[in-house]
Each structure stands twice: as structure tokens, then as C-alpha cells.
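Here the complex is missing a single protein chain, while all its other protein chains stay put.
Let's look at chain A:
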Amino acid sequence: MARKITYQQAINEALDQEMSRDPTVIVMGEDNAGGAGAPGEDDAWGGVLGVTKGLYHKHPGRVLDTPISESGFIGAAVGAACNGLRPVAELMFVDFLGVCLDQIFNQAAKFRYMFGGKAKTPVVIRTMYGAGFRAAAQHSQCLYNIFTHIPGLKVVVPSNPYDAKGLLIQSIRDNDPVIFMEHKVLYTMQGEVPEESYAIPFGEANVLREGHDVTVVAIGRMVNFASEAAAAAQKKGVHCEVIDPRTTSPLDEDTLLESVEKTGRLVVVDESHPRCSMASDIAGLVAQKAFGALKAPIEQVTAPHVPVPFSDALEDLYVPGAARIEAAIMKVREYR
């Protein structure tokens, strides 16, 4: 039975159901319970924004609070994955990647290949990304493109509650290291989510809207703005096909390419900076593999090549929105 819950509740539910189903699943991170060693309530926080709240009491001994030692505990999660557990480690903000990257990209990502296929590293790293909270340059980045660059990692970027649950369950069951990206602004987003457990396979894009004029590919939070822009364009008689790849690695190339074969026009929307982004990556892919179908130059709608500013006046300009996407749609549509 489906009912409306938030993105945040969907993530909590996925963790809860997988922990119930599989005793090897553990959860760890800073304040994932909260209150460790303190005189007041235990499970006081359930993560900095309450995403893991309640799991500590439901699954005794399997929600571990950690010191602020990301290199230490993210690495420990990787090691535990090599030894039979399925840890879900939380890197509170993806921006903190800087203090633990080695354990992710030189260790976890490399094992299966480097050890000749003999290792299995079923670790999930959940992490919060994105601008919109006035959280400034060190708490607002996207960075999924950096993970996507690294062979051996799978990268998941859910745009709504339904996908968040199904993709997290898949992430936990997957035998490779998975980076699970949660947009902080989406935590309060409501959506229909089945109560029962379900997994959404990786590498299968979601086509949110079908159309024959312009293909709009968007990542994470941007999917929602893309839908908004497509609805506005529709009123002007422009029919967009909106595609959410859902995972950037693996990437569902076929769905993207088939759509561009049909429309001949592409807008790619990505909250990252423009260079070496998912936008430039997808644009490159389409330019190479669907060159003959293109009727207009590809438009990339991204954040600018600057760190994320604090002031609301600047951050609101920084984040791509529906108006910019709609303008890009009209531009590629009108190109002759």
C-alpha cells in the first residue's frame, strides 16, 4: 500500500526494512543515534537532520555513533564490508569527502578489480549534498561527478521519495561500493511510497514525461525543476521528454540516446559546476553517439564555476532553477 511520506522518511524506512531483513546490515556515522555518553536522551538526534532517528532502539547494537574521524570510520565500514557485513556509513555532508577520500577511491573502489575479482565490498556511503540551505561553500557542494569519475564506485542520486527508498534498498543489496547522494532540500519532499520493500535496479533511467521536441536530462533535485520547466514549455506548445538517470554510474545511456534520436534537441541540467560535470559528460556522450540526430547545439544548465556563496541573494542566483531551464528549452527548440 502506498501512502505519502517524505524523502527523509523513505530513506529511514529503507534502512529499517533492510536492517530487519538482513542482520549483516549496520548503520554508522556521527550522531546517527546522537547522545552517546551524554546525560540526556540517547538517540537524541538520529543524524544531524534526523534521517536515522529511531533506528537505534529498533535495532540494538547496530547503529553506531562515531567520533569525528571520517577517514577512520568510513574506512572501517569498507573493511567491515570485506568481512561479511553490509555497512551503511554516513558522511554527514559530501563536502567532508576531503577528509576521507582515500578510503573510498583508493581502497573501496579498487578492491574488486585490483584483487582480480576476488573481493566484494558491499558498503554504502550515504551523504548529503546540494545548495539551498544558506550553508555556504563547505556545506553545499554536489560532487557526485567526482565519484562518477572513479571506476568501481556506483553512484545514486534519487530525486524523489519513491526512488530514494527503492534505490537505497538496491544500494544495500548491491555487492559493490555505492555512494548514495541525498539532496538536503529534498528531505521534506512528499511523495507516494509503497509500504512494502522494493528495489529499483541501477542503470535504469526514469522517463517522467514523454515528448518529441526536446530531451531534458536532469540530476537529483534538478529533476523537479526540469519537470516544472517542461510543464511551462508545454503551455507554449513545446513537448519535452524529461529523463532522470537516477544513477550516474552506471548511466542508462540507451534511454538518453533513444530520446535524443527522437527529439534531436538536448538540455542537460546539473547543480554542479559546468566543467567535468554530469552535464558536460552527458553532452559529450550524446555528441559522440547521437551526433547525426542533433538539430541544435546541446544546452547545459549548471551552477556557475564559483564556490557556493552564503548570502541568499547570491545563492539564489547560483542554483539553477525552472526559469533558466525553460529558457534553455526554448533556445534549443527555436534553433534552426
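Annotations for the structure displayed:
The rule is simple: contacts are C-beta pairs under 8 Å (C-beta built on N, C-alpha and C of every residue); 3 or more make two chains touch, one makes a residue touch a chain; residues count from 1.
Keep in mind that, in the parts below, contacts and distances are computed from a predicted model.
The chain not displayed here is annotated in its UniProt record as "Pyruvate dehydrogenase E1 component alpha subunit", chosen from "FtsX-like permease family protein", "Electron transfer flavoprotein small subunit", "NitT/TauT family transport system ATP-binding protein" or "Pyruvate dehydrogenase E1 component alpha subunit".
Even with one chain removed from view, chain A keeps its contact list with that chain: residues 30-31, 34-42, 44-45, 48, 65, 67-72, 95-96, 98-99, 133-139, 274, 304-307, 309-314, 317-318.
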